[in-house]
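For this view, one protein chain was removed and the others were kept in their places.
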Amino acid sequence: MMQKRQMEILEHTQLTEEIFRLTLAGGIGAKPGQFVQVGLGPTWEPFLNRPFSVHNCTKTTLSLLYRVVGHGTRLLAQKQRGSILSVVGPLGKGFPPTKRRQAVLVAGGIGAAPLYYLMRMLRAEGKDVIFLYGAKTAAQIVLEDEYRSLAREFYLITEDGTAGTKGLVTDLLPQILGENEAEIFACGPNAMLRAVAQTAAEKKLPCFVSLEAQMACGVGACLGCVVATADGNYRRVCADGPVFAAEEVFRFGS
Amino acid sequence: MMQKRQMEILEHTQLTEEIFRLTLAGGIGAKPGQFVQVGLGPTWEPFLNRPFSVHNCTKTTLSLLYRVVGHGTRLLAQKQRGSILSVVGPLGKGFPPTKRRQAVLVAGGIGAAPLYYLMRMLRAEGKDVIFLYGAKTAAQIVLEDEYRSLAREFYLITEDGTAGTKGLVTDLLPQILGENEAEIFACGPNAMLRAVAQTAAEKKLPCFVSLEAQMACGVGACLGCVVATADGNYRRVCADGPVFAAEEVFRFGS
Amino acid sequence: MAPDLTVKIGNLLLKNPVMPASGCFGYGEEYASFYDLSCLGAIVVTGTTATPRTGNPPVRITETPAGMLNAIGLQNPGVEAACVKIRRLQAYKTPVIVNVAGNTVEEYLQVIEVLEREKTVSAYEINISCPNVKAGGMAFGTDPDTAAKLVAALRPATQKTLIVKLSPNVTDIVDVAKAVEVAGADAVSLINTLLGMAIDVERRRPVLANITGGLSGPAVKPVALRMVWQVSEALKIPVIGMGGISNAKDAVEFLLAGATAVAIGAANFRNPTVCPEVINGIENYLTRHGFQSVREIIGLARTQGDR
Partner (left out) sequence: MAPDLTVKIGNLLLKNPVMPASGCFGYGEEYASFYDLSCLGAIVVTGTTATPRTGNPPVRITETPAGMLNAIGLQNPGVEAACVKIRRLQAYKTPVIVNVAGNTVEEYLQVIEVLEREKTVSAYEINISCPNVKAGGMAFGTDPDTAAKLVAALRPATQKTLIVKLSPNVTDIVDVAKAVEVAGADAVSLINTLLGMAIDVERRRPVLANITGGLSGPAVKPVALRMVWQVSEALKIPVIGMGGISNAKDAVEFLLAGATAVAIGAANFRNPTVCPEVINGIENYLTRHGFQSVREIIGLARTQGDR
């Protein structure tokens, strides 16, 4: 249930220059694709909590996988094992259950974070998971073994070719999809999501994307995080998302 | 010389529930009674630096002795060994040199902080030091052995009698002063300083007091920290003090 | 004995002086899973207009030092749809205050007309201070005469408590406050957000799509407190103070300055349980200092204080 919890840091590991994994003590009963808001207190600046996807969630732990991009994540990275963080969540709707046998998960950079938990849950349901992990460069790929071990098929692709194939995830995606009856789940930069959505539309495959937005409340109250939908309305990324059906937020052709 | 330095924490010891000693790497060439402004960054809140007296200063280290009283000192207390603090100083004028043979140092609570360094320097000059250390209760007395070892005479007095004599420093002061040709140096709460100054005035002994005030710049530029002097003017605690001749800031009788 | 926390605003008796600020609490439901909303002094819902509003395009919010800017632009489903949400708040034992906005006097009137039929609604907070819409909004709140005319036009339309929400973006907020008091307001609430902006130095353009936005959060507290002090000194009607309140100490500052009640906005975003925490904290403060009623401390920093 959505709650504010004081959670202790069990493990805080620097995986690359910029990427950290944070594990907190306590189960929050999150679903894949949901997120939490993390407080950076006790100072009034930064003022707002920061949203992070649930990277993994067990009965007794919550893990986040995050990249240091600014002031708040820099402060977060300094928090020591044993310190207590204020965590609000689980928030948002998460990924919908899939009825198909096969799921294709497409990760762009730190967008890999929520897809680990999703993959774990899909595997538990006995689904067949293909994982496509794209990044700018090899140094941005984290936890490759963990991801690889859960996937039936695992593909690595980097823009500079320093790991896996050289190129963009969407170069590889059409081949992977082949003639499959798959469902696509993607998280990453907006440009990537749009390209994935386009491929999915062409293949007429269902596709769900997890979006980001500047957030304040994270619970649907402030209307600060809206995204314009294809029909011209605004929907809240926090409460109506962060996962949306691709066709709800991207429109092609026409 | 007055400077901004990035100084590493060498040692940070909790001495009582509220009192900490912090030792930083680097000599700053301070005189007794001078102080430094310590930054609490990297966040914009708290915004202002916090002033602390030089508790000890060697060629290679700077020590502070501080009590946790609010938001800023609470944050300071959390800083770990190895972290870097921004330190501006040495600031202020410090205690004047004494021509007399005997110095009576009167400390009230955390006011003991600057008097340690003063005592050390006076002893180095071969002066005879009487140290009178007052506090509310025994738990607020710190580093008793260090203070005692440097003083020729050392008196402890607490309001509740849990350590040393029971009473206020000014109960003991007249006896200690006796008919001595001493000079008095005091640091502590304002009410204590006023009482010490009154005793000194009665005995016609020179007396110097170290004052506190809310500070912003600490360097004399903002005029925020002024104290009203006996002649009705305002003087800057940071740049004109923090040590003042007692008669400059307290007026009795007349 | 626990201190008495009740205060009166117009003809509303509040069980305590703490309510969420409009626009920061949706229509209540979002925070209902964190605690029982019945503990609140009142529930204040988001700015509501006669017809649905889509609001401003994103980016709508950005963080600032100890605060945030927002340019939501009064997104709301319109008063008819809002009524459905508002009715659900009947489940909680606390008055519901609806924040009313519009482009024209007629639009404000229309909203009130619809809401008059809703027995869940106890009071109106007339928003003459929204900085994020082109027409109406703040335009009503920056001129005493315009503000007074609006209030005078709305007053006959309802017996319910009429609160007027003032803008801080004025030379003399007391002028506006006095004008709406004379025109029939039962209370004033202040402050709405300060008009501000932020620029993205990498993209070299304003961060917010709307260019400017409203500043709120701890950063604005000193300005808000000063205005509450000034207005509560000049007015006979009660003042609901807000602007940066993030804990009980902040709330007590506003009460001591003269506010009869306080509202909490942006702090809900940081701490979803801030409202009940502030209620408890005020109670503790009163107990610790030996006050029997919260009413004893209202304006105390002005009238007494151990100077």
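Letters A, B and C mark the chains in the order given here, with residues in each chain numbered from 1 onward.
In this section, a contact is a pair of C-beta atoms (placed from the backbone, for glycine too) under 8 Å apart; a residue touches a chain by one contact, two chains touch by 3 or more.
All values derive from a computational prediction rather than experimental measurement.
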Exercise. Which displayed chains does the hidden chain touch?
Worked result: A, B, C
Exercise. If the hidden chain were put back, which of C:22, C:46, C:64 or C:161 would touch it?
Worked result: C:64
Exercise. Which one touches the absent chain: B:177, B:225 or B:246?
Worked result: B:225
Exercise. Which residue among B:13, B:83 or B:233 touches the omitted chain?
Worked result: B:233
Problem set entry | Contact set of subunit A toward the excluded chain (per top definition) | 44-45
For this session: Go through subunit C and note every residue touching the omitted chain.
Result: 64-67, 69, 142, 169-172, 194-199, 201, 203-206, 211-213, 215, 217-223, 225-226, 229, 244, 249, 252-253, 256-257, 285, 297, 300-301, 304-307
Exercise. When the complex is taken as a whole, what residues of subunit B touch the one chain not shown?
Worked result: 1-4, 39, 41, 44-49, 86, 88, 213-228, 233-234, 239
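The definition used in the following text is that only the chains that are shown with their structure count from here on.
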Exercise. Ranking chain pairs by contacts, what comes out on top?
Worked result: A-C
Exercise. With chain centres defined as C-alpha means, what is the inter-centre distance between subunit B and subunit C in Å?
Worked result: 47
Problem set entry | Multi-chain contact sites of subunit B, meaning residues that touch two or more partners | 44-45
Exercise. Of all residues in subunit C, which are in touch with two or more distinct other chains?
Worked result: 65-66, 218
